[in-house]
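A single protein chain has been removed from this complex, and every other one stays in its place.
The first chain written gets the first letter, and so on, giving A, B, C, D, E, F and G; residue counts start at 1 in each chain.
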Amino acid sequence: MPEKQPRFLVRTYRDGKGIFHLFPSLCKGCGLCIEKCPVDTIGWSRELGFLGTPAVEPGHGKPCIACKLCELVCPDCAIYIEKVPVAHPTQAASSP
Amino acid sequence: MPEKQPRFLVRTYRDGKGIFHLFPSLCKGCGLCIEKCPVDTIGWSRELGFLGTPAVEPGHGKPCIACKLCELVCPDCAIYIEKVPVAHPTQAASSP
Amino acid sequence: MSIARIVLGGEGGQGVQTIAEILAEAAYRSGLEALYIPNFGVEQRGGVSLAFVQLGDEVVAVPKFRRAQVVVALSDRAIQRTADYVTRETTFIYEASAAVDPSFLPREAGRLLPVPAVKLATEHLHPRVFNVLILGTVVGVVDMVEETALKAALEGLLGHKFALKPELRELNYRALGEGRELALTA
Amino acid sequence: MSIARIVLGGEGGQGVQTIAEILAEAAYRSGLEALYIPNFGVEQRGGVSLAFVQLGDEVVAVPKFRRAQVVVALSDRAIQRTADYVTRETTFIYEASAAVDPSFLPREAGRLLPVPAVKLATEHLHPRVFNVLILGTVVGVVDMVEETALKAALEGLLGHKFALKPELRELNYRALGEGRELALTA
Amino acid sequence: MTAVIERERRAFLTGNEVVAWAALAAGAEVMFGYPITPQNEIMHYWARLAPRYGRKFLQTEDELSAGYATIGAVLGGVKAFTATAGPGHVLMQEALAMAEMMRLPVVAIITQRGGPSTATVIYSQQEVNLACFGGNGEGFRLVYSVAGLQDLYEYTLKAFGMAWRYRLPTIVLGDGYQAKMRGPVKLFDPARQGIDTGMAAPFLGAAGTPGRERPPVHLRNTYNLEEELLAVVEEQARSFEQVAEQVAEYEEEKREGAAILLVAHGIVARAAQLAAGRLRRRGKAVGFFRPVTLRPFPETALRRAAFEAEMVLVAESAWGQLERLVRASLSGSEVPVQAYRRPGMGITPEELEEELEKILAARKSSGWSRGDEVAARAADATGLAP
Amino acid sequence: MTAVIERERRAFLTGNEVVAWAALAAGAEVMFGYPITPQNEIMHYWARLAPRYGRKFLQTEDELSAGYATIGAVLGGVKAFTATAGPGHVLMQEALAMAEMMRLPVVAIITQRGGPSTATVIYSQQEVNLACFGGNGEGFRLVYSVAGLQDLYEYTLKAFGMAWRYRLPTIVLGDGYQAKMRGPVKLFDPARQGIDTGMAAPFLGAAGTPGRERPPVHLRNTYNLEEELLAVVEEQARSFEQVAEQVAEYEEEKREGAAILLVAHGIVARAAQLAAGRLRRRGKAVGFFRPVTLRPFPETALRRAAFEAEMVLVAESAWGQLERLVRASLSGSEVPVQAYRRPGMGITPEELEEELEKILAARKSSGWSRGDEVAARAADATGLAP
Amino acid sequence: MKLQPEPQMPRVWRRESKPHRFCPGCGHPLALKALGEAVDDLDWQDRVVFGCDIGCSLLAWDFFDLDTVQTHHGRTLPVLVGLKRVRPELVPIAYMGDGGAYAIGVQHLVSAAARDEPVCSLVVNNAVYAMTGGQMAPTTLPGQKTETTPYGRDPALSGHPLKGAEMVAAVAAPEAYVARGSVANLRQLKRYLLRALQNPHFSLVEVLASCPTNWRTNAAETWEWVEKEMPRYFPLGELKGGVREEERR
Partner (left out) sequence: MKLQPEPQMPRVWRRESKPHRFCPGCGHPLALKALGEAVDDLDWQDRVVFGCDIGCSLLAWDFFDLDTVQTHHGRTLPVLVGLKRVRPELVPIAYMGDGGAYAIGVQHLVSAAARDEPVCSLVVNNAVYAMTGGQMAPTTLPGQKTETTPYGRDPALSGHPLKGAEMVAAVAAPEAYVARGSVANLRQLKRYLLRALQNPHFSLVEVLASCPTNWRTNAAETWEWVEKEMPRYFPLGELKGGVREEERR
C-alpha cells in the first residue's frame, strides 16, 4: 500500500543552512510561511501552486537558518526543510 | 372581579396562641406542616381533604405558638394562622 | 356474555389501577383472555384515574370500548367521568360511605350497587384494604375469576408487602370476602 | 436568438462569479431581461466555481439550462466541468496562457476561442484584471450589452475599489477593451 | 410605520434580498435565524437593513431557538419571521408543531436544499413533505410554493397577511436556486397594491392588569383527556377546511382538451410552463397546472383540470413528494399519473419537452384515444385563484 | 449470545414490557433513550433487565442525542435501538434523516401519542406522516404498524432483522394504548421460530489498521454537486423499490365481492377487523384490509383488494394521514374513498359498525349498484404477505 | 358583616384554579408561592408574563392571574427571549424543571445566559424527571434510585449531578444574577427571586424542591431530602450578584 501513494512534484532550493523543498501542487499561496520566516527569506515564486496562485520560494531575504518554522506552519505540508549537512563536523563542533 | 372569587370552606380552631384556620378543600394531606410544626400540635383530622385523604388539625401536641411555619410551608395555602388577640394589651406591654 | 367489560374510576390515591391490575391478572391466571389498560394523563395525582379491564373467553383485541357491563366509581368526580359507559345492562358500583349526590348517579344503569367500602374497611378491617374490598365486589359481580387465581394475583402484586407484614395477607383476604358478599346481597 | 445562455467555470479565486455578476447587471441595465445564478457547494475555495447567466429580450424564468451558447472555462478542471453544456452552436472560450491539454477541449463546440488572459493581463495591464479581460471577450461574443451599462455595472461592483485607487478604473476599461477585441479577431 | 418602499421600482436582486425587502415592506418587526445555506443572505440583508428601519434581528443558538423565539415575538404581538432550510427545517418542525397547535401566525421562509440530512447546500424540492406535514400533527398550515423572484416578493408579503388573518403558521417554500439567483423584480408598497400584510395584535401582555382589569390569558398546548384533544383538533380541521376554500391558489394553462396535464410546483413549474407552451405551439395538447398553495392543496381545481386530460405528468426535483399529493387529490378518478423525478436536481424545459414527446409518441403508437394533434387554442388561459 | 427466552412461554405483559423483551431476544446490545410518555416503561424495563443480560443503557440529554448515539452504536457494529413518541419523535427525525441518507440500521420504537406539539400523552395515530416521511428526505425507511401485543413482540424482533439485512432505518410504530395495555403474549426464541433478527457488523473500527492493512472507511452524508446527490438518491430509490416488493406486508379478509373495504392500520385495524366480521355475519359485504408496513406501502395488494370493492372506508385516529396514503395508492382507479377520522381518540368496533351501517343504508337508499346483502362467504381469508 | 377568613394566597395566585394540580407535598407550588409573593411585593402583575415548560411545571399553566404561556419541553427560554426582544417593558419569567432546563433545553439556557438575555429563569430542581414518572435527571444524586437508574445512579455510568447554577455562572455576563434557593427556606428564596426579577440582565434562580410522588417519601423523609441530602451536592446561596443592591422588604 505505501507504494501506491502519489508522489508530489518537488522544487528544491538551497538557501543558507536550509535545503528548501517546495511541493507546488500542495502550496495554496496562503503566505503564512512568508510571515513566519524569521529571516524573511521566503517570497512569492513564479511557479504556480495548486490553485493557480503563486507558490513560494526562499531567497528573498537573509539566508535560511533552517529553523523549520515555515514547515511547521504550512497548513498544506507544502514545505520540507532539510538542514544543509555540515561540511566539516569537527570544525563546526569546535566553534560553539 | 374580586367579588367573584370562590370562597373556600373553613374550619377554625383555637390552639394556644394561634387561631388555626384550615381550608379542607385545599388540604391534600401531604403532612409537610405536621413535620414542620415546632410544637407538634398538628395532626391528622377526621375531616377529609381535597383528595379524600385526611386533612389536618391542631391540638395533637403542645399549644400552638403562632409561629406560622405551617402556613409558610403548606404548598396549597390550606392553613391560615392568626394570633390570638392579646387580652390585656397594657399588661402585655409591661412584661417584655 | 363472552367478554366482560369493566371501567373503574377514582381519585389519584384510591388504588383504582391496583384493583384493575389484580383483576386482569387473576383473569389471565384463570385461563381467561384479559386486557387491562389504564388511562393516563399529564396529572400524576389530582386527576380522575380510569382503568379499563376486559376479560372473557374470546381474544380481546381492542383495549377500549364504549359501553361496560360493570362500572366502578369511587368518587363524585369518578361518577361523572364514567357515566358515558353505562347502559341498561350495566351494574354500577359506587363508593357510598359518604353521602352521594343522587343526581350524579346514572339513571339508566341496570343495577345500582352502593358499596360503603371506606366505612366497612375502616371499621372492620383497615383503611388501606378499601380498594381490595371493592375488588371483591367486582369479582362477585363478574363471577368469572377463580379464587386461587385471584389470590395468586394478589400475591404477585402485594406479596412484597405481605412479606413484611404477614397479617396483611389475612386482612386482604377478608376484604375480598366482604366485598364479594356485598355483590351477592346488596 | 432571444435568450443567450452562458456558463462560466473557474477555480475558486479566479473571479468567475464577478464576471457573471457584472455581465448580468450590465444586461439588466441595458434594458434586457437577465438572470444570473452561481453554483455553490460546501467548499468555499478549492472547488470549481460555476456561474450561469442568461440574457435576452424575453423573460428568463428558469435559472438553469442544459446547453449554452457561450461557455467560458478558466482552468483545466473547469473545462471538464463545463463540457456538458457545449453543443455545435457553442462558442467555447478558454484561458490559454499555459498549455491546455487539447484532449480536454470539447470537440463538438461550434467555435473554440482561446484567450491568453492571464498572460495579456500580466504583461500589459495587471494580473488582477484578468477576469475583466475575459468579461470583455464574453461581451464581445454575446454582443447584446450596452457599453454604458457595462461601465455602470463595473462601477457598481468595483466602484469602492476605484474610489481607493482611481487608476484601477482605467485599467479595467482597457482590460474590457482588449478582451472584446479578442472576441472579434481571434 | 412609514412605507419601506415608497414608489414602485424595479431592482436587480437575488431571491434572498427579495425576501428581506418583502419582510421589511410587510412590516415584520423582527427576524430570528440560524445560519444555513441557502437562506443565509436573508439574514445577512436583514441584519444590515433592520437597524435602518428600526427593526430587530437575533441570531440564535439553533433553529429550535429561532423557531421558538419567533413564536415568542408573535405572542408579544408583532409580525416576526424566521428562515431556514434542509436539516434546519427538520428541527424547525418542533416549533412549527407548537405554532400549529396554538394557531400562532409564525412566518417561515424555507429555501429547500438537497436531502436527506446534510446532503447538498444547493437546491431541491425535497422538503414538501416536511413543509406540509412535518411535526406530530395534521399539517394545518399554509404553504406557498413560489416560482420566481416576483413570486417570492409577493408571497412573502402575502404570507404575513394570511398568517395573521387566519392565525396559521405560514411557510413560503422556495429553494436554493430562487434564493441565490439574481434577476429583475418589481418592488412596491403592499398597501398601495391592496395586498394585506396583516394586523398584528398581542396574544400576551395586552393592556390591563390580568385578573383585575381583564381575565388573564392562559395559553397551552397540552390536554389531559383524549376528548379534549379531539375537540381541539376537530375544530382546527373544520376551520382549516373553511380557510382552504378561500386561500387555495393555483395557476393553469390550457387545460381544456389537454391530452397531458403537466403538473409542477415552485421553480420547476416555470420549466413546465415553458415546455407545455412549446409543445402546444407545435400542436400538441399539453396543459399545465401549478399548485401555488401546497397546503391547502388546490384539489378541486386540479381535479377539474385533470379530469379533462388523458393523463397527468408530475415533474419535481424530489422522489414523488408532489406526486403523492397529486395522486391523493385525484382519488376516485381513473386518470393515470406518471412522474418525472429528479431529487435535488434542477429541471429544464428542454428535458420536460423530451419527456412529453416520448410519452406522446409511446401513447400514439399504442393507439391513444384522444389525438395529440388537437390544435392548441390560441390563447392560454392563466387562472389565479382568489 | 445465549437465548434470552429459552422456552416458548405465555406471559401477561404490557406493550412496553413486550418491547423490552423483544429487543433483548433480538440481541440488541444497547438502548439509548430520553423519557417521554407513553414509551417510558420500555426504558424502565430495559434499564432494569439490561445489566442481567450484559446489555447497556444510556439516558441521553434529549432525543437528538438518543438518535445519534444509536447511530454511533450501529456504526460500531452492534444492534442498537431507541424509543420515543410525539414531540420526541419530531426531534428524532433529524437523526433518522441521517440514518436514511447513510443507510444505517437504526431501530426506533415509536409509541404514538396525541399531537400536534405536546397535546396529550395518551394515544393517537397522528405520527404516520412523521414515521414515513419525516426528515428532509424521501422516506426510505421501513415502518411496521403493529396491532396488538403479539405483533409488538414479533415485529420488534423482525425490525432488527430487516434493518440489518437491508441497511434501512426501521420504525416499529405503536401507540400509547399498545404501550400501556397489559395482556397475554407468547414469548419465544426468535432463532427457533426462524425469525431473522439480523447480523450486526461494524461500519467503523473493523479489524486491521486503516490505510495500512485495509482502506480506511470514510462515511459521509454531504455532497458537493447536485449530480452526486442525484446519483445517491436514485440508487437509494431503486434499492428501496426492490426491497419494497420483498417486505411489504398486509392482512386482509374477505375482499372478494366486498361492497365496502374497510382499511385501518395499527390497533384501529383490530376494531375494523371485528366490525367488518360482525357485519359480514349479518350478511353485509364488508371486507377488511390492514397495511402492516406503512413504508413501503402494500400498494399492489391494496389496489387488488380495493378494485373489487365499491368503496373504501379508511378509519384512523388521525385526520387523514393513512387516508392520504390510501388515496395515493389507489391512484388511477375510480373507487371512492371515504374517511372516519378520530385524531387522538381510540376507535371501537361498535362505532365502526354504526358508521358502516350508515353508509350501507345511505347507499342503498340512493340505489347502490352492488347489493349489500350478498351473503358473505363462510371462510375469511387472512393473507400475510411474505 | 364579618369577613370569612380566606386562604393567604399571594394576590397574584388565581383562586379559580385552586386547589392546583400539583401532588400533595410538591415543591413546585412552594416555589410558586415565593414567586407570587415577590410579584405581589413589586406590584408587577401587569408586567410579568409567566412561561412554563413541559414537566410538572406545565401544571401551572393557569396558576396565576398573569398572562401565561405553556410552551414545549425545554423551549420556554427561547419563547420568552423572543417575547422580551420585542416587548422590553414586560418581565418574562421562564419557569422550568431541571430536565427542561439542564438537559433537553440546556443549549438555550447557556446561550441565553451568554447573550445576557434579560429574562428571569426559575429552575425547579427536584432531582428527577417528575412528570414522566421519575426517571433520572441531570441533577439526580449519586446512588439515587430512579426508574432509569433502578440500581441507583452510578456516576461511572451516568456521571455526577450537573450543577446548573454553577454552569450558568461560568458563562453568564458579570451583570447576571445567579442563585440557588430551596423550598425549605422560602424567605431566602423570595429574596433571591426579588433580586432576580429586578435585575435588568439575565437571571437564574435554581430551587431545590420536593417530589414526594416520585421520591416515594413521606413528609419526614421529604424534608430530610430537601434540607439535608440535596444541599450536599447543590450548595445554597448567591453565585453571581446582579447589578442592583439587594432589596429586602
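What we mean here is this: a residue touches a chain if its C-beta (ideal position, glycine included) is under 8 Å from a C-beta of that chain, and two chains touch if they have at least 3 such contacts.
Quantities reported herein were computed from a predicted structural model and do not represent experimental measurements.
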{"item": "Neighbouring shown chains of the undisplayed chain, as defined at the top", "value": "A, D, E, F, G"}
{"item": "Residue, one of F:Val4, F:Ala25 or F:Ala80, that touches the chain absent here", "value": "F:Ala80"}
{"item": "Residue of G:Pro10, G:Pro138 or G:Pro212 in touch with the missing chain, whole complex considered", "value": "G:Pro138"}
{"item": "Contacting the left-out chain in the complete assembly, out of G:His20, G:Arg47, G:Arg87 or G:Lys163", "value": "G:Lys163"}
{"item": "Touching residues (missing chain, whole complex) on chain A", "value": "5-8, 10, 12, 21, 23, 25-26, 28-32, 34-36, 50-51, 53, 71-73, 75-78, 80, 82"}
{"item": "Hidden partner interface residues of chain G, rising order", "value": "103-107, 110-111, 114-116, 138, 155, 158-160, 162-163, 166-167, 169-171, 173"}
{"item": "Absent chain, residues of chain F that touch it", "value": "29-30, 32, 56, 58, 60-62, 64-78, 80, 94-95, 98, 202-206, 208-212, 216-222"}
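By definition in this document, only the chains that are shown with their structure count from here on.
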{"item": "Contact-graph distance - origin chain B, target chain G", "value": "1"}
{"item": "Cα superposition angle of chain C on its copy chain D, in degrees to the nearest 5", "value": "180"}
{"item": "Chain centre separation (chain A, chain B; CA means) in Å", "value": "87"}
{"item": "Length of the line joining the C-alpha centres of chain C and chain F, rounded to whole Å", "value": "34"}
{"item": "In chain B, residues with contacts to at least two other chains", "value": "51, 53"}
{"item": "Touching two or more other chains - residues of chain D", "value": "41-42"}
